[in-house]
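The complex appears here without one of its protein chains, the remainder shown in place.
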Amino acid sequence: MPKVLVTGFEPFDGEAVNPAFEAMQALNGKTIKGYEVIGKGLPVVFGESRELLKKWLDEVEPDIVISVGLAGGRYAISVERVAINIDDARIPDNKGRQPVDEVINPSGPAAYWSKLPIKAIVKEIREAGIPAEVSQTAGTYVCNHIFYGLMDYLAQKPGVRGGFIHIPFIPAQVADKLQQPSLHLDDIIRGLEIAIAATITYEKDIVEAGGTVS
Amino acid sequence: MPKVLVTGFEPFDGEAVNPAFEAMQALNGKTIKGYEVIGKGLPVVFGESRELLKKWLDEVEPDIVISVGLAGGRYAISVERVAINIDDARIPDNKGRQPVDEVINPSGPAAYWSKLPIKAIVKEIREAGIPAEVSQTAGTYVCNHIFYGLMDYLAQKPGVRGGFIHIPFIPAQVADKLQQPSLHLDDIIRGLEIAIAATITYEKDIVEAGGTVS
Amino acid sequence: MPKVLVTGFEPFDGEAVNPAFEAMQALNGKTIKGYEVIGKGLPVVFGESRELLKKWLDEVEPDIVISVGLAGGRYAISVERVAINIDDARIPDNKGRQPVDEVINPSGPAAYWSKLPIKAIVKEIREAGIPAEVSQTAGTYVCNHIFYGLMDYLAQKPGVRGGFIHIPFIPAQVADKLQQPSLHLDDIIRGLEIAIAATITYEKDIVEAGGTVS
Partner (left out) sequence: MPKVLVTGFEPFDGEAVNPAFEAMQALNGKTIKGYEVIGKGLPVVFGESRELLKKWLDEVEPDIVISVGLAGGRYAISVERVAINIDDARIPDNKGRQPVDEVINPSGPAAYWSKLPIKAIVKEIREAGIPAEVSQTAGTYVCNHIFYGLMDYLAQKPGVRGGFIHIPFIPAQVADKLQQPSLHLDDIIRGLEIAIAATITYEKDIVEAGGTVS
């Protein structure tokens, strides 16, 4: 059976849970459109996360890879368009590392495009009544780090498609914060299922405006 | 059996659904802590909504009343503290009426306090992992209109407690909007159940800061 | 010469400056439409601020009073519509007092309306190219405390008009904060001058929608 690898980060920045990890666990073992979903965790640590990702990729040999990370403060499921070759951490990672303006791969390009059908994914998640958007930046923290690392790896595997999706806080994480958006874990899981299904369906992305004005 | 009247507004401003109405319907018929919940709809129309509310109040003879309305753009279930004696509509209501700076009740006070235990409600909803806050303004549209109308009525009924709760958009309403917060309907319904239970439990509100800095 | 009393609060919440105080000082001594502007400072302290305000009112015997306070996080000059009879402090004041749900004046009404021509003020400030809005809540901290105290005093002085205006941060206060709106001090001062002039011009407010949808 063809395989989808979904990775989810462990909690960080003092949070007790990471919905990316919860969603990954919920998806692990499912079958979507004839593809087996295999979920794996990743630490919020520069370097180590990337090494572990490579281990999972070699072990699982997936046909599709979707890495999932939390972007607290976002309103919608954010399908990332581009990974950039830089680490610039505003806070230390889970092992205390805080790289500033360091290149991820000195011999890699400045950026990689996602190989997911990002417009099709956004369209189908929205049609299911769940907020979604194309995002033009995955940041410069461990999420972008793993996204770049993934695309670096996939650059050597032309048959494998993959990319990165950011998700909002879940309600429990913002229950006593003011003015912070959140999304129910069920909607996040359903959104990711739709993303997987859309990736299987659309070998080529649809043409639909998803950009910005500025 | 003692009774809780929950009112929910019909859709307005071009929206296909109103989660306040959906939540009201979901709560209708439930029994919470020995109280029967009776749900009734209200039109988003100045004047008529208030008359219909009075009809429901006379008919149902509730012990507790919670009116629920949509406040698109809010992040949390907002338990309103105060109703003010003014209509000032930024857009026309569902019958095309747009009062500007008109007094609701010429012989009424400038404002009424909610008779709900607003701090206890916020605390208990948050403890259930759902975002909640005390709100210092219910606006100046039909929501505040009905809130003021309710408190005007309850001023004559010392034994009956009541107030107003604003809820955010649900995800389907913001699926293709950018930067708009939402809350899952299940969380809204659960939050309102907790609000009803807390109102039954706390005849007197708890003392807990819920104000602002400014 | 008729007189306008402008009050401005001292810095609080760890900020080095308070633009309300700076603006008050800049306006002090000006003549606007034949009115002399007299500026006075107020401490961010529950109770004491109100006593000092009464002292200034008795001393100055103004025809118009505009109290000005900082509302960090707001985008526009906010002309407040209503003062409510409650103190509910989320953080302690400059003397460590943190009243929670305490009535300001046990024998006063739940709320007072501003006696400023709030719609005319907003319209004229906007026409000068400066962002302005009617606000339905002055919060529950020392700003609302002084607003309520002022209106309580003016309830005994039918000939004197007054109210409260909230202003945003100035740029220097948000220079290294992320996602915080600000307004240049010159625009704040000019906006307040326009507010004073409009109050002199419009004994009666104009009818113009300035409310909310919710």
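Chains: A, B and C, in written order; residue numbering restarts at 1 for each.
In the analysis below, a residue touches a chain if its C-beta (ideal position, glycine included) is under 8 Å from a C-beta of that chain, and two chains touch if they have at least 3 such contacts.
Keep in mind the model is a prediction, meaning the values are calculated, not measured.
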| item | value |
| --- | --- |
| Visible chains that the absent chain touches, using the contact criterion stated earlier | A, C |
| Candidates A:A138, A:L154, A:A175 or A:I200 - the one touching the absent chain | A:A138 |
| Residue in contact with the excluded chain [from A:M1, A:A16 or A:V207] | A:V207 |
| Residue among C:S182, C:T199 or C:S214 that touches the chain left out of view | C:S182 |
| Chain not shown, touching residues in chain A | 13, 69-74, 81-82, 84, 86-91, 98, 100-101, 109-113, 119, 134, 136-141, 143, 166, 205, 207-214 |
| Chain C, residues in touch with the chain not shown (by the definition above) | 75-76, 125-133, 171-172, 174-184, 186-187 |
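Throughout what follows, only the chains that are shown with their structure count from here on.
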| item | value |
| --- | --- |
| Geometric centre distance via CA averages, chain C-chain B, whole Å | 29 |
| Whole-Å gap between the CA centroids of chain A and chain C | 47 |
| Chain centre separation (chain A, chain B; CA means) in Å | 38 |
